[in-house]
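Left out: one protein chain. Kept in place: all the others.
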Amino acid sequence: MSHNTFGHLFRVTTWGESHGAALGCIVDGCPPGIRFTRQDIQAELDRRRPGQSRFVTQRREPDEIKVLSGFLLDEQDGETMVTTGTPIAMMIENVDQRSKDYGEIARQYRPGHADYTYDVKYGLRDYRGGGRSSARETAARVAAGAIARKVVPGLTVRGALISVGEKAIDRGRWNWNFVDDPENPFFTPDPGSVPVFTEYLDRVRKAGSSVGAVVEVVAEGVPAGLGAPVYAKLDQDIASGLMSINAVKGVEIGNGFEAARITGEENADEMRMGNDGEPVFLSNHAGGILGGISTGQPVVARFAVKPTSSILTPRRSIDKDGNDVEVRTKGRHDPCVGIRAVPIGEAMVACVIADHYLRHRGQTGKG
Amino acid sequence: MSHNTFGHLFRVTTWGESHGAALGCIVDGCPPGIRFTRQDIQAELDRRRPGQSRFVTQRREPDEIKVLSGFLLDEQDGETMVTTGTPIAMMIENVDQRSKDYGEIARQYRPGHADYTYDVKYGLRDYRGGGRSSARETAARVAAGAIARKVVPGLTVRGALISVGEKAIDRGRWNWNFVDDPENPFFTPDPGSVPVFTEYLDRVRKAGSSVGAVVEVVAEGVPAGLGAPVYAKLDQDIASGLMSINAVKGVEIGNGFEAARITGEENADEMRMGNDGEPVFLSNHAGGILGGISTGQPVVARFAVKPTSSILTPRRSIDKDGNDVEVRTKGRHDPCVGIRAVPIGEAMVACVIADHYLRHRGQTGKG
Amino acid sequence: MSHNTFGHLFRVTTWGESHGAALGCIVDGCPPGIRFTRQDIQAELDRRRPGQSRFVTQRREPDEIKVLSGFLLDEQDGETMVTTGTPIAMMIENVDQRSKDYGEIARQYRPGHADYTYDVKYGLRDYRGGGRSSARETAARVAAGAIARKVVPGLTVRGALISVGEKAIDRGRWNWNFVDDPENPFFTPDPGSVPVFTEYLDRVRKAGSSVGAVVEVVAEGVPAGLGAPVYAKLDQDIASGLMSINAVKGVEIGNGFEAARITGEENADEMRMGNDGEPVFLSNHAGGILGGISTGQPVVARFAVKPTSSILTPRRSIDKDGNDVEVRTKGRHDPCVGIRAVPIGEAMVACVIADHYLRHRGQTGKG
Partner (left out) sequence: MSHNTFGHLFRVTTWGESHGAALGCIVDGCPPGIRFTRQDIQAELDRRRPGQSRFVTQRREPDEIKVLSGFLLDEQDGETMVTTGTPIAMMIENVDQRSKDYGEIARQYRPGHADYTYDVKYGLRDYRGGGRSSARETAARVAAGAIARKVVPGLTVRGALISVGEKAIDRGRWNWNFVDDPENPFFTPDPGSVPVFTEYLDRVRKAGSSVGAVVEVVAEGVPAGLGAPVYAKLDQDIASGLMSINAVKGVEIGNGFEAARITGEENADEMRMGNDGEPVFLSNHAGGILGGISTGQPVVARFAVKPTSSILTPRRSIDKDGNDVEVRTKGRHDPCVGIRAVPIGEAMVACVIADHYLRHRGQTGKG
């Protein structure tokens, strides 16, 4: 990964700022003949879109995707896009910019934000909504991920919110079908967590505060053999992809940090031959990856999202001129940015798997 | 990162198997005029070397480094190597191979190892000591890291073991000087942890079992401004580098997963102007990185190492022919591979920082 | 270079087809603080634009550039764009598509075109105007090159047409000022060549035929030290960049193929210390590059463009169904695509030099 591009054969480049004219991405290296509709992509974007509940930022952005290149329309239905193997450019125009909101913090460094580091690095920064470091950039990832999902036959990538601040789900009540239920504002897989999270986040929001969250992403249908033993480990590239999401401070694969606390006997995933003559793993502590290479089990990753740094409570900071100041971030912000990170995490995992699928096919001829 | 190379301007490529003739690395893109001695590198390798205590594998490898290219000898002292800007090739010969040890598991898939995934991916595998997935590969990283440490003026990268299985250090007793004390077989920064870890690991070793560990790496002297806001985040590349180490299952930056549990007020690192006219952060929850870019504070990363999968307790598995088998791994193995991961983690962090230092200088002219 | 991206630190990714909605590019890694106007870019595009004389394709495209991201407007003049160090996205909408022109060749493989190879590679192709292989893609290069020119202080990159088919300029009459003269439809530096080329190309055009051309690009103000001795030679990357332009079949640096015919004495560029204490080369057979590294002299490259394959004269070919056919390409085509290749060649050379400038600064701290 470098600059604003990630991936080797399936490559994604994103561009655009919070308050510029538009943002977008180029998906390069997509195999030819992949079929998708604009609606396939829009549906993923709608899941990430702000303004859908009181727990996420109230910025109103339709996030309408335009697909500008890289496809031929199916002549039969006039709607299905068929990839040609050339770069797929997608664009989303910024509509609700309200840049005046940000006026007063143009010279202040908000604690926890990239304001100070930008100024140190570049000598200037786009203070409007965080510029390039805005979470709006992640819309482009979600669009790319919608294509990636189509690249690997049989692949399903789903994510869920498993904790918010001090509150966690009950994994015993895990129900994938509930995650995208219209009654579920949290992408939680546990219906019982909704009232708990609601009460908790209402309190946080009213206090002008924010909390973090943990998201789990599970990829099923990942063929065994993706990845490589050293610097192209599948888990390494997933970690890289998830850590590249704004506000992510930790990533783990399978049982993750728990693996450091248990014994080798407890951690081993034993195997037996199944009745169908295929190997069967009796557990999945490894999260579907051994030695950097997928086992064919579900790939499981989790990531921790810090609380948004835009809070109403004043915090001490400095400004561009070297004055001590108090910073209080008004405007439209998520009390828990982790919620909307669910489709973003899915998209990153899907893109990494698609890339490794093509790389594996390249090196070995398999797949 | 791709295949067996990582980095963009400071690039490291490693090669070699556990039971081949040798292993090594190429450090490409090192600036000219960097001065080092063979002993600078050997000293780092000696810290990682097996066979130094009963808690690490008893394989006897001198791990003697040869520097084959990329330098001119200083004409004054005839010993100091001065980099020329061309690739630095380094090599370590394998000495103590005892490949017969591995004979009986040539056709079995050891649970938790890469045996099964290798066969699925490549259709064949080097069963002698894990082949390319052996931890011996990490010696090459340590050698590369020894060069990387010289590239960034004023950089210090240190690591420490902070927990072993269920046992953790007391951070209140943290003492960097103790980490490399000859009386310290664990790289622990807490002298009080030595008897606790000793007793615990003796028990694990005698039980033929193994445990995991958590390692913390701290880089001081990292200039502010390294990294980039989207897909070249400094924390992302550190996560990628640490997750590429064998047996690592989780990575976190700063307060990491803890950040997901606290509020925005608690998590914010406030700032004030210092007496010397330089900005001062009042805390470092962020681990020295905001928005993917270094703040100038110490960069703090932690990673979780799973228990080694080579244990004496029999585990159920299958073999290459599809038979159910019981696997019991004899031979020389670490009861806790996490201990020796300390210098490896340091090396990866040093290499990533060196790469970003050069990239930052390239794009901005600073540094 | 890979897929649709080239460069390492200064990276250009292009997208778009001849008959899609738009085409564009992302310039990633541009240093912050570079100042340019939309008109700086538009002016370069206008030089490449079709429809300006009867010797180039009559397709009418305004080629109006939109700059979508990566800049802040200068608050003083409200017009100058100041780069922020983030990706610069630029877009050109396709206006004059007339896709019906191409209807009859949708199933035929035009000799000399990429029609057959596309179908073999991708299993499908965008037959409308050549799809991704259309020369319209080069507009995106020219836009990127306009930014690249600003990155290296003091850099000037100029190109000129030095031969058309059997007709060549007289180098003794070389006049850079004439190249962009409104009376010069050819980018020739030799005023005397205009009537010769005019008469010749009129004859070619009326015959429904086409001819090739040779273009020379000269970069002045290239600092000494750019490039690297082995696989990042400056001349190698220039060759790669020029050969990536549609229809280019040969590239040479300095005296090029002539170097293979002369002796070492004749070819050597001798040096003397100049009166100002700076080294002076007494000739420039090397084209400003020795051992892959720039000398500080002008960098000189030439490339050969084949005659466009779209001609009125019928040629034998086959179609997608395996039938023998006669192909005669009607529509709007250049009798000599080499003419419009001049600004494209300049753009590629500028981008390669900008990339090496940043890489050199990264590795060595110089520049």
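Which chain is which? They are A, B and C, in the order written, and residues in each are numbered from 1.
Here is the rule we go by: contacts are C-beta pairs under 8 Å (C-beta built on N, C-alpha and C of every residue); 3 or more make two chains touch, one makes a residue touch a chain.
All values reported here derive from a predicted model rather than from experimental measurement.
If you put the hidden chain back, the residue from A:Gly16, A:Gly29 or A:Gly250 that touches it is A:Gly29.
Shown as candidates are C:Gly70, C:Gly254 or C:Pro343; the residue that touches the absent chain is C:Gly254. The chain not displayed touches chain B at residues 2-5, 11, 13-17, 20-24, 26, 28-29, 32-33, 66, 68-70, 72, 82, 84-89, 91, 121-126, 131-132. Listed for chain A, the residues touching the missing chain in the whole complex are 8-9, 29, 31-32, 85-86, 229-230, 358-359, 361-365, 367.
Along chain C, the points of touch with the absent chain fall at residues 1-6, 8, 14, 109, 111-114, 116-118, 120-123, 132-133, 137, 163, 165-166, 204, 209-214, 224-233, 235-237, 239-240, 243-244, 246, 249-257, 259-273, 277, 279, 282, 286-287, 289-296, 304-311, 313, 315-318, 322-324, 338, 360, 364, 366.
Note that in this section only the chains that are shown with their structure count from here on.
Interchain contacts join each chain to each other chain, per the touch definition above. Comparing per-chain C-alpha centres with the mean over every protein C-alpha atom, the closest match is chain A. Centroids built from CA atoms put chain C at 38 Å from chain A. Multi-chain contact residues of chain C (touching two or more other chains): 29, 32, 85-86.
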